[in-house]
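In this view, the complex is presented without one of its protein chains, the others remaining in place.
Chain nomenclature is as follows: A and B, assigned in order of appearance, with residue numbering initiated at 1 for each chain independently.
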Amino acid sequence: MKALLRRPSVWAFICIVLAGIFGPRLLGGSPSDTVGAPFARPAWLGASLSSSKTIELKCSGDRVSVLGAGFAESGGPKAENGSAEFDWNSQPPAIFALEGKIAADPALTATVVWSTPKGDFELARLTGREQYWLNLDARDMMFKRSLGLPLIGQAVADLFPSAGRYALRVSGAHSYSLKLSLPGRRQGLLGTDQRGRDVFALLLSGISTSLTVGISATLAATLLGLGFGLTAGYAGGLTDALIMRAVDVLLAIPTLPILMTLAGLWGKGLWQLVLILSIFSWMGTARSVRALTLSVREQPWVEGLRALGAKRGYILWRHLVPETAPILLANLALGVPGAVLSEAGLAFLGLSDPRLISWGRMLHEAHSFGAFTEGAWWLILPPGLGIVALCLIFMDIGRFLEEKIDPRLGGKDHA
Amino acid sequence: MKKLLCAALLALCCSAAQAAGIDFDPETVSGPSVEKICMVIVANADSQVLAAEKGEIDVLSDIARPSDINRLSASPRLDMSLARGFHAFFLLMNNQTPPWNDPAVRRAAAMSTDRNSMVRNIYQGYCEPINSWLPPVSPWASAEGTRNIFDRAAARELLLSAGYRFNYAGRLLMPDGSPVPAVKLLAPLARVAPTTAEMAEQIAASLNASGFDVEVEPMDFSAMIARLDRKDYSLAVLAWSMGRNPDSLYSFYHSSMDVPGGYNMTGIHDASLDAALERLRYAPDKESAEKASAEAQRLLAELVPSVPIYSRFSVAAFSNQWKNVISTEKITADNMWTLMRAVPREGPMRPLTIALAEEPRSLNPFTASSAYSWQVLGQVYEGLIGTSPLTLEDMPGLAESWKVAVEGAGKDAHTALTFRLRPGLKWNDGSPLTANDLKATIDFLKKNQIPRFYDAVKNVASAEALDERELKVTMTGVSYWYLDNVAGLPYMPERVLKGISDWQNWDPLGSGGPSALVGAGPFALEEYRPGEYVMMTRNPHYWRLSLKEAKAR
Partner (left out) sequence: MKRSWLLRRVLASLLVLICVLVLNFALFRVMPGDAVSTIIDPNFSPEAKERLRALYGLDRPMLEQFFIYLKQMLTFRFGLSFLSRRPVWDELLSRLPGTITLMSLSMAASAALGIWLGVKSAVRRGSWIEKLVLRAGAVMSSFPGFFVQLVLLMLLARDFPIFPLRGSVSVPPPAGGWALLADRLWHLSLPVLSLTLMGFGGWALYVRNLMVRALGEDFVLMARARGLSPRSVVYGHAFRTILPPIVTILLMSVPGLVSGAVITETVFSLRGVGAFLLEALSGHDYPAAGASFYLLALITVSCNLLADVVYGLVDPRVRIEGVNR
């Protein structure tokens, strides 16, 4: 036990479990919240890219107030000539979203103008009502059309043509409250995915799913294998033959196609997936347990127990099961990587529950939504490496347990 | 929350052609100018984008992912074109179970979905929010179809005036005081449609913000269809491709189609809607069809059996190493007219490379069902009537003129179609094309009850060749839509049809080589290498080649 705790992989495992349990709570919010622009890079990369900024422009009567967030100390927006003015020196942001309300005299025309170093854009021309609600976004087709910008491609680049002074101005209205959101191209610790969700938050919440599926599927498979193996080995005869034939049949069925079909039949969901994965992984354990039972069954001490009148159940439970414990533990640890990879494979094919965040699912979404083409490595490497890390940890633990059982496989002390 | 922007989009459907800087008249264009087309099979979306960027393929159609669209638009080698498509995404409601059996609730649901936000968040703006049961690009679609009806306050008013209440938590209450039942929204699995699942989540969130209690339930596509068929659902999302003609509304919303296997999945039974749809389906001529179509769409907007959400724009990328590429607001650059006129910007003529997303498994026109097979076959065969790229209305194809008339009276009234072929038409093997061939094709399809064309020919009473160039088709019953049904068949020579003994197992490539696919279209099949590419070559006898072009190239 002590030796186990000394291995670095066990410590890594404990860290991951703790991160999985407490991480999402510490981060706050839900991992499915949109925090920024799609495919934003990690914030610590690419200083020339823009980070997220917002500007709030308010006016009531004569007083115009401007509030900026995300700007450097000196570069924040200022209220000048009734507009919000600021300097912009980095690359264009990913999104340009303006929303808020404007109150004006219905007889007059209120306009919202965006001025850039290379010219002005009239974002809105409002007349005929007392109150207007604005919800403009540079991604909308109508927005692009009304400004004469090309319909395909990012209009934001045209709204931020170069470094220089920019201003947002409202004229002809007596009061307004607007918010200009400029989510940047870099965001968060590990960037964002195609929907603008924080990858780090997704990664942390994926820990519990991947671990749950991996461990429970393997646990269920091991228990099934234990049960069938013991029965087959101890009872022998017809039962043994039947169980072994069932094992052969299940092994003869190609795994991936059957998993796909069953996932389609029984629906998605965490526990259905666990069930399906466990049904197709108990065979190896059953065979090992059966072999062990066969050899132990004939041992003198077992015969002795039988002679003393011990019931079958007692012999199985109190004596045979502990004999199999080392094999089971090793198989458990070695089986988890298989389950985690199978889940990743199924999720990659799109067969897992889309509402459940798992690392396999993250890879599937990365693949489906073009992360590879975008070169969005922050969407691909973290979950991929996470899966690798989990597998390595369990393989290490499993190898350690295996060495305990069969010392010849051990380290340098053994020839 | 009122939004300002609405009428601007109407400009999209009313403006004139923007053929990329070239004037062209589809009726007199001569071509094809492209000598060979190579359709390369690239199954992987990432590979398609990379191949387009590297210049390995010239044309990439129907680009779905917004990140790909943005990326390709930045490429210096490619020109992008955008057009409205025939795709539409609907929220289906089971009109026979509460709360959706009340039209007021359905209308409120339609007003509670924030389509603009959804399109913006999931598609980065490359879809059009719609409120129309026909694709907005169709000339038959009502102009109201692109109006933004999202208005949560008005939805709330509507529900209140219909007798519903809201409890302290904002949850909707039925008129009798019980809370509105918690319902499940069925959505197809992400593998089949990756963005559909996300869309479903957003729709559910939108509805929940208005007091409903909706939860998304993803399931296998065929399992979902089975449940829709049995009406064992409350809400579901489904997308499909529609055609240009409005008579498809009959299949979706007429009460007689509420049968197992039928398409009336919402289960709506409304007498006035039924009457309008019947007038539409059996309209004797274009004017009455237009009136019935407008009426049917007006009723649909009132009854709201299903909620249209958005229609995807069709985006294509075309290599700028080719000039004379034609794209309009109704069709993207990867269309037949470009094939008529495109030439390489520099250098000699070379094959135009088009990407095919899947292998066309079968090239037997009688049994081929995949869209990819028909992308190939569609170049080999030509119909009697063509479609204008500028207005999507009918224009002469193989037939230079046609007539739709109603003969007989009362119970015996039936539509008679007469087509007059152009002079001097030939098949792609050089043999003359006569009305007899057309008659033979119609008879063959009808006699063998070929499933794919069954609906098109089941109402044909008889087809006769009045002379070499005139075909008369007499139908049973009256309907203006028989015109398109009959005009769009894949016409083949009588000689070829006589040689087909077993249409189910006919392998056009095996028996006679690619030359067994004889049609009157612009291209003929030259070679099909399964899994790799399809090579097509220009049909030297194509009728457009002999047209004198009105304007210079």
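We adopt the following convention: a residue touches a chain if its C-beta (ideal position, glycine included) is under 8 Å from a C-beta of that chain, and two chains touch if they have at least 3 such contacts.
This is a predicted model, so every value here is computed, not measured.
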Completion exercise
Missing-chain contact among B:24, B:164, B:252 or B:482 belongs to B:252
Practice task
Touching the absent chain in the whole complex: find that residue among B:139, B:262 or B:344.
Solution key: B:262
Practice task
Touching the absent chain in the whole complex: find that residue among A:33, A:105, A:120 or A:248.
Solution key: A:248
Problem - Touch list for chain A against the chain that is not drawn - result: 236-237, 245, 248-249, 251-258, 260-261, 264-265, 294-295, 298, 337, 341, 344-345, 348-349, 360, 363, 367, 372, 375, 380, 384, 387-388, 390-392, 395-396, 408-409, 411-412, 415
Fill in the blank from the handout: chain B residues touching the chain left out here are 38, 40-44, 46-47, 50-51, 54, 56, 191-192, 220-223, 225-226, 229, 238, 240-243, 248, 251-252, 257, 259-263, 353, 359, 361-362, 364, 367-370, 449, 451-452, 454-456, 458, 504-505, 507, 529-533, 535
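Methods note: only the chains that are shown with their structure count from here on.
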Completion exercise
Rounded to the nearest Å, the gap between Cα centres of chain A and chain B is 36
Practice task
Would you pull the chain A residues touching chain B in the complex into a rising list?
Solution key: 34, 38-39, 124, 126, 132-137, 139-146, 150-154, 194-196, 264-265, 267-268, 349-351, 353-355, 364-365, 367-370, 372-374
Handout entry: Residue numbers on chain B that touch chain A, as the complex places them
Key = 1-5, 8-9, 11-12, 45-46, 49-50, 65-71, 73-74, 80-82, 116, 120-122, 124-126, 128, 189-192, 194, 197-198, 201, 216, 218-220, 222-223, 313, 315
